[in-house]
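So that we are looking at the same thing, I have put the structure below in structure tokens.
The complex appears here without one of its protein chains, the remainder shown in place.
We call the chains A, B and C, going by the order they appear; numbering starts again at 1 in every chain.
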């Protein structure tokens, strides 16, 4: 009932706290016979890890993944894939003050309200460190999807007020990794970088948007009622720390449109049924239609700021808290691989589930 | 694997197609001893049912719910609660053309791609008629939450370009039902109504936004990692037909904010820990903090329009389809009780799940 | 959490009480495109229904199944299959006394202890009537398995002290339905019938054993750890009313054997790997090996007897209860199709699950 698992056919369970000995993940349901490219998984972790550029937290974690179960002679065996990442550089002292005072807009107060007993070191289980385990699982999922030529590309499309003025189909994905913001447009990336830098210098933080595009997804993934593909994608994204919003295809922009403009007309192209527009974002009635899937994910500004804030302590008295520790001024550059990972997990899950849809 | 169930502790399973003999719902997990107010459930159905005003579809369904299991002498017994609603006024002939041609932005094409064999009458299982079953389950959930004084209020906050310029805390909930749009501001409602009317007359449709507010939710509901309360709410909303976006609290608006402005400072009020602002939307780290929960749900314009559209038929050839049948020009007035129902199901589920959080 | 569903990929949910308006079942996960043979399902119900012979209860139920969802033009659509059976001939008055007094070895006391509020009519949800819904689901599962030429045959192998002295491979399955006991040996059946008759005349009841054989199951079904095929079969059987024991293959008899005698040696036969003996009962390491699966299910004597028994009433006082109503003197003849149904559900579930075991 505690919700540390995600997925039904490709089921991911994570464990571990930010300041315990390790974090880890168990994947139950990855099919046997998948060639494991551990280097690829390690690369995804490198894209998520702290300290990778001057606009991310300066904490250092080598984030080396060790697979301990489910792989034999380089291939998956069908038994659970388990992987662990050791924790390093956990300066618990930075958090001493925070064990007594509720950090504003963190999980401190709500965890206490829920469980009564909480590991305060680094946010414990609610730390974004947990997402490293998701990136490992997502890497495995991406390998599985790769066999079907399903490719996932996420990128930063907004930082604070700075918006990338390009639609998903205008993006050159190979440009995403060309800059430390992970925005596939050099000029916009530069502005975002400057904005994050200035924000950081003031001890403040700022939000952003990650856009994700799935290419090569066949028609038929997703279920008609509760487990619509975009519903599961939405849950996956909203389960990532700091996410406040999700929209698929035309999203909130669809509201002001008329049906006659919004409807995606079907047409034939190279013997394949396509739609002439893609306001649906590649999903209709909860099921993929073979067009590109794209969606946007809103991240709020990081809650830890280097400023004094009024708050309440565990005794329930008014208090003042001073931001410490090493935190990201803006979470979206590092969130890109997390968004990709969760997308891959959802698609791998639905790809496997879809195998039972028809008798033949 | 087909996803016709929702929830873990308060588990809702729906069945039935729009043009079959009936639709129904099974609720497994509603605790024993709950006084059943069937009239209340019936009222929720009346708010959802077609034909209730001139801005909704003119289809007629009496939508009378019959409980067939799980209730004895007016109280729940702990065994599964099952309820059915008979289908009426199903004019299958209206759909004859549509069985061969894929209606743009409907589930016709994707269902065929997925299952190979499809019930084309009225959209079959993908019809919004399925949501009547959800409203029944949501009504039961609301009764359960009512015991805890948790109240859910949804309303229309946008129709096409017309926006209700009031924040959730400015709303007088008793005004929601005062007009047929379900917008709690008479002047704005009037404009929306006119806009929908004009749209309908042109044979077109338009989108809208439903805002939902939960009052009285105690701190502690929701889980820290994958089953964050807003992640489950998001999935619940995105599983409703025509929904394209979801945002909790500050949502997409948080992106352009700085952490120093966005953070909700804790304070003490009447012996209770509160936050002085509520950008979090009542949820922090995935767990309710005792403040009002509020979120917004974007609905695209209804796909069925009374205009000719180019499309492709089942044989894969280009074709033209002509909108027929009786459909809503704008879905949001009738979506209000559906949003409330799904919200109630999520909260009932998490309220029950939370009973196992602590040893004592 | 209330456990009214069974299976993961072929998920069966039942609802309804013995004296409510109907009982029903929802099957979520049956693949699309399965030709539905409703007559076959109805035949299975006829084998379970009361009043079919003089050695079963004389209650009359027509037990006509009505499919209300998930089937179009004679084939499954992939959406949930729902079916209902109306209740008839429910003489609630027979149970008046029993609402106050706990019937020995029934669920009356434990349901009260658990839920506080109980439907006492005919045992409510704990009535064996619920198994009619299982038989419907099992019938659909058998149709699905039939495509794979997997055949399930159950029969009565013991009634009271009378034991069928034949091993599963000696059985001619077509003889099972030749007598009202469902024992595939005429002479033994006759003895069993006489024994049941005498027992009934004394107002007493007696137990029995049902043996089940699965023929044609391919190697590979079942999972290596918790969801071993025989573990899921065991749970399925033990969930049937009155079942007290389950053994697979050599079962309890294996205890006194040595490994050198018990091991099933592998050999080659017509190009296929087989075992020269089958103490394993067709399952090794939790996974089917292609040999016949067979197991035995022990049913205790029916608890309702036509004799006075001392007991305690709801107020907690000593009392005397007098058996009334129309009950089976021995449950196993009618249990045969229930055992088959639950077996089919388990196999259909694992057959679908197995589709995700390998990458290719």
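In this section, a residue touches a chain if its C-beta (ideal position, glycine included) is under 8 Å from a C-beta of that chain, and two chains touch if they have at least 3 such contacts.
Since this is a predicted model, take the numbers as computed values, not measurements.
K.L.:
For the chain left off this view, which of C:66, C:86, C:147 or C:219 is in contact with it?
P.N.:
C:219
K.L.:
Consider the whole complex, including the chain that is not shown, and state which of C:18, C:56, C:179 or C:199 touches that chain.
P.N.:
C:199
K.L.:
I'm checking contacts with the chain that's been left out. Which of B:60, B:149, B:201 or B:358 qualifies?
P.N.:
Checking the options B:60, B:149, B:201 or B:358, the one contacting the hidden chain is B:358.
K.L.:
Write the list of chain B residues that the hidden chain touches.
P.N.:
That gives, for chain B, the contact residues 8-9, 29, 31-34, 76, 78-79, 144, 147, 224, 352-353, 355-360.
K.L.:
What does the interface between chain C and the hidden chain look like in terms of residue numbers?
P.N.:
1-6, 8-9, 14, 102, 104-111, 113-116, 125-126, 130, 158, 160-161, 199, 204-209, 219-228, 230-232, 234-239, 241, 244-252, 254-260, 262-268, 271, 273, 275, 279-281, 283-290, 298-305, 307, 309-312, 316-318, 353-354, 356-358, 360
K.L.:
Contact with the hidden chain only, please: which chain A residues?
P.N.:
These residues of chain A touch the chain that is not shown: 1-5, 8-9, 11, 13-17, 20-24, 26, 28-29, 32-33, 66, 68-70, 72-73, 75-82, 114-119, 124-125, 352.
Assume only the chains that are shown with their structure count from here on.
K.L.:
Between chain B and chain C, two touching copies, which fits better, same or different residues at the interface, with half of the numbers shared as the threshold?
P.N.:
Homomeric contact, same residues on both sides for the most part.
K.L.:
Using mean C-alpha positions as chain centres, tell me how far chain A is from chain C in Å, no decimals.
P.N.:
Spacing between the chain centres: roughly 46 Å.
K.L.:
Please tell me the distance, in whole Å, between the geometric centres of chain A and chain B computed from their C-alpha atoms.
P.N.:
A distance of 26 Å separates the two centres.
K.L.:
Between chain B and chain C, what distance separates the C-alpha centroids? Give it in angstrom.
P.N.:
The answer is 39 Å.
K.L.:
Where in chain B do residues touch at least two different other chains?
P.N.:
1-5, 8-9, 14, 114-116, 125 - these are the residues of chain B that touch more than one other chain.
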